[in-house]
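Have a look at the structure below before the remarks.
Apart from one protein chain that is not included, each protein chain of the complex appears where it belongs.
Up next, subunit A:
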């Protein structure tokens, strides 16, 4: 089997990634937008359509955050609706293992798998933060260090139910006594994706996942990450070919390299408007900075004590701690290079456009990634709806097909088949 590229789209729904100011912005919470997107992706022979999860509306200093797109459906419900509108594309729901009941979630996922004819996937995340937990029966009950222990026990229970077994499990992290209720789909059980990047997350992937959804798009990092995961797979007695690696990636296409670069710069500035740059700093300062000019120097006042405001979405732990050191570093950077608030935020915000160029150039680059097995494909995070997706399907996909690294038709019907998983 030649190494082929697998593509998905990660439909964000919240955050600065998706530009609601774009001229052709499609109302991103309307069912018609989801249907149109899924159908375009199916035309482009994508493996999967993903929905993210964030179970609390983002805030800034105690108020609902107003600058980014917000509002999203329940992922499994929405994907069940899309199952009725599509034929082949995989439908993957991000769902956490902290604020769900194992038997209930396993049952809903199996139901999605059945109604879609074997096209369901589960992107396993842990989302253990107490701020999100305030919407649930037992908010903040799980210590951060134990999130992957709970996740492993949760996934094991789900897998047993999907295999048709009764589950009786009572530990200090999970408690259930349940029998399977949903017949198996044509792919047996939902495909498991894992999206945590810490050592615990990678370990869970090596033990249980069929696909990892990583954050490593840079070539050297991708190679390093793949080697690390394959080593972990071996420790669990799994073959290197039993796991697909699909990092999340942004793509900006242009007819010429210059046009693409110009568009990428425009996107970055749109994603980091002046008010957003101020709000980004407020997360760290813990103070009202609305009086500062985003095109002026960094605030001269000192940040408040205490931790980073957790209310702006899932942030990896290494970015959540050490905020005073980070602010000191930013002051140096901004002084050295004469950066305004907005320039600095564009510079330091981890968000960036991973692949910028002509369709031919990006196809060449992706061919190298996939032929050397640095990745098995990408999960694209669109900045514009429907623009990004239509561009990729109409311009990039044909280039990939020409290079023999992308399918020219769906051969299988299930998500497992699309991913060449046995």
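Just so it is clear, contacts are C-beta pairs under 8 Å (C-beta built on N, C-alpha and C of every residue); 3 or more make two chains touch, one makes a residue touch a chain; residues count from 1.
Basically, contacts and distances are computed from a predicted model.
A chain of this complex does not appear here, and its UniProt-recorded name among "Na+-transporting nadh:ubiquinone subunit", "ATP-binding cassette domain-containing protein", "Sugar ABC transporter permease" or "Monooxygenase" is "Monooxygenase".
For the chain missing from the display, the contacting residue among A:9, A:112, A:267 or A:346 is A:112, taking the whole complex into account.
Within the complete assembly, A:70 is the residue of A:36, A:70, A:223 or A:333 that touches the hidden chain. From the options A:4, A:56 or A:403, the residue with contact to the unseen chain in the full assembly is A:56.
Residues 20-21, 25, 29-31, 35, 54-57, 63-74, 76-78, 80-85, 99-101, 103-104, 107-108, 111-112, 114-115, 134-137, 139, 170, 174-183, 273-276 of subunit A touch the missing chain (whole complex, contact as defined above).
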